[in-house]
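The other protein chains are all here in position, but one chain of the complex has been omitted.
When the chains are written out, they are named A and B in that same order, and each has its own residue count from 1.
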Amino acid sequence: MSKVFIIVQANEEARPIVEALLQDNPHAVAQESPAMVRVEAEGKMTLNRATVEDLTGQPFNIQQLHVNLISISGHIDEDDDYLTVAWAN
Amino acid sequence: MDMKATKKKLGIKERYAHMTRGLGWEPTYQSADAVFPYDKYEGIKIHDWDKWVDPFRLTMDAYWKYQGEKDRKLYAVIEAFAQNNGHLNITDARYLSAIKLFWQGVSPLENYVVQGFARAGRHFRGEASRVACQMQAVDELRHYQTQAHSISNYNKYYNGFHSQRHMWDRVWYLSVPKSFGEDALTSGPFEFLIAISFSFEYVLTNLLFVPFMSGAAYNGDMSTVTFGFSAQSDESRHMTLGIEAIKFLLEQDPANVPIVQGWIDKWFWRGSKVLALVGMMMDYMLPKRVMSWKEAWEIYAEENGGALFRDLARYGIRPPKGWADACEAKDHLSHQVWLLFYEYGGAAAFHTWSLTDEELDWLSAKYPDSFDKYYRPRLEFLRDKHARGERVYQGTLPTLCTTCQIPLCFTEPGDPTKISHRETVHKDEKYVFCSDHCQEIFGNEPEKFVQSWLPVNQIYQGNCFNPDVDPTAPDFDPLKAVLEYFKYNLGRDNGDFEGSEDQRNFAMWRGQASKN
Partner (left out) sequence: MSVIALGPYEFAPRDQVKNFHGNILVNFCWDRHVLVSAPFAVALPPAMTLREAIMTRIVPSIAFHPDAEKIDWNTVQWEKDHQPWQPDLDKSLAENKVGHKDYLLFITPELKGLNNAGL
């Protein structure tokens, strides 16, 4: 199984994204480095719009991820309510 | 009659379909092949361009919105950095050498990629692919501009940041990224896509922008980390496009597989050589280090690239030919390149220096299999010489590889004291290479690489002096004449950090910042 990851900037806009990833993907792990947070998981990981909105109490557009995204690895499946990264192997 | 407004907003999949499909038309005044003359000759067969999908489904309206937001954030930081003398918050002025090298050697490459994607965006037949290429062209232009704006603040205070455009076309070590970019730009549009989007962006740019920019943050450079991560947020979109592009090509026709494999072999190797400069920046130029080049290679090339190639195996794609050799080099690459630049430190427009014991210890711990045996003794010997007032500056020019244009400082895989050299005779002319893979790249396209503008060879041909110089004059100093042709401010841009103007000014200004 290969690892997927999403790396975001260590800032307030990205914090709920990290929290939502950890909440919805129990196998995901966050690693902090200067100015960035890397969330990685075996195989597959999903970011859900509803989870981010629950955490912040604000509307969230999945594409807002782009503003604070640093890097991402895996095949991407994105729709209005979620973004999934996964390897097929 | 009133139009009835649609109540429901379009979802991103519908919006993407509307904004990327059905935008083109069948030309009638000219044949489609005359309008798109470049998307068939490379041998790539495309049967259905509509199979091209951007998984982020970014449309132009959303693109401008989010890019605008990124820029607003970035420029607020740049302004705060300038107003608050942010340059005095960096760990040490030695750090600036990394930013000089970035500005001299990486930023101009962004401009080349603008040109390449603008061209691909014109020449692909499918509308969705053209939209994606146009966005990427604009992205890369934004990267160059934000780098110029961020780094211009350093140019106000420190040496080596001036004359970037002039140096790019002339300076010996800058021919490495320049020739890489020109090789990609002069390829067909599909090869360009595999070269940049896939081999460089997907497999390798994480190494440049993720650990190095985190290192910039660690060293207090708020300005660089912000442009770096702002650029990298675009890169993650490019990487996604790179992997989609390759899947698209491989799924369109089985005949595309061997062509794409050849490009992956070539461009992975070329990219790994260009990144040797980044390895040196991470291991040697950051006064505070986040992770070693070797660790970054393991995470972002071996682990992530490994996952990618396991995934592509179902299409019949294997890891690039140079994979094993590039992985073996992770123990040596950064040290060999730093030692090269140290020895030729009189001819580089950034500073090099002797490492402290603490820094040597860090490298010993990070490179247990190579550093103490092969590199620490060299660094300590050179440091001792420097301490005795005998700083080594090499004045005799090095042999360059015809393909990657890096001096032959790399050793044979598995034999770290044996310089690696290869040669090929093509049509009665001899060509020199640093490795099997650079030799093979030449062998596949000799007509391209016989044109290599190798700086050392050009200097000997007399093409690198200012027009008013008289090489027959009795006091003619060829090395000095070449550095003047590069527009170096001699004694300020080059040489050891110890005793440099940058070192003095930084210490003085920082002193003024902390007391009256």
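The rule is short, and it goes like this: a residue touches a chain if its C-beta (ideal position, glycine included) is under 8 Å from a C-beta of that chain, and two chains touch if they have at least 3 such contacts.
Quick caveat, the model's predicted, so the values are computed rather than measured.
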item: Among the chains presented, those that the missing one touches; value: B
item: Hidden-chain contact residue, picked from the options B:W64, B:Y460 or B:F476; value: B:Y460
item: Chain not shown: contacting residue from B:K13, B:K45, B:H166 or B:K385; value: B:K385
item: Residue of B:G306, B:P413 or B:P446 in touch with the missing chain, whole complex considered; value: B:P446
item: Residues belonging to chain B that touch the chain removed from view; value: 37-38, 41-43, 188, 336, 339-340, 342-343, 373-374, 377-378, 381-382, 385, 390, 392, 394-400, 407-409, 411, 416-419, 421, 423, 427, 429-432, 443-448, 450-454, 456-457, 460-462
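As a working rule, only the chains that are shown with their structure count from here on.
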item: Centroid distance [mean C-alpha coordinates] between chain B and chain A, Å; value: 27
item: Complex interface listing, chain A residues touching chain B; value: 2-5, 7, 9, 33-36, 62-64, 66-80, 87-89
item: Residues of chain B that touch chain A when the two form their complex; value: 11-13, 55-58, 62, 66, 69-70, 73, 206, 209-211, 213-215, 217-218, 225, 229, 232-233, 235-237, 239-240, 243, 290-291, 303-304, 306-308, 310-311, 313-314
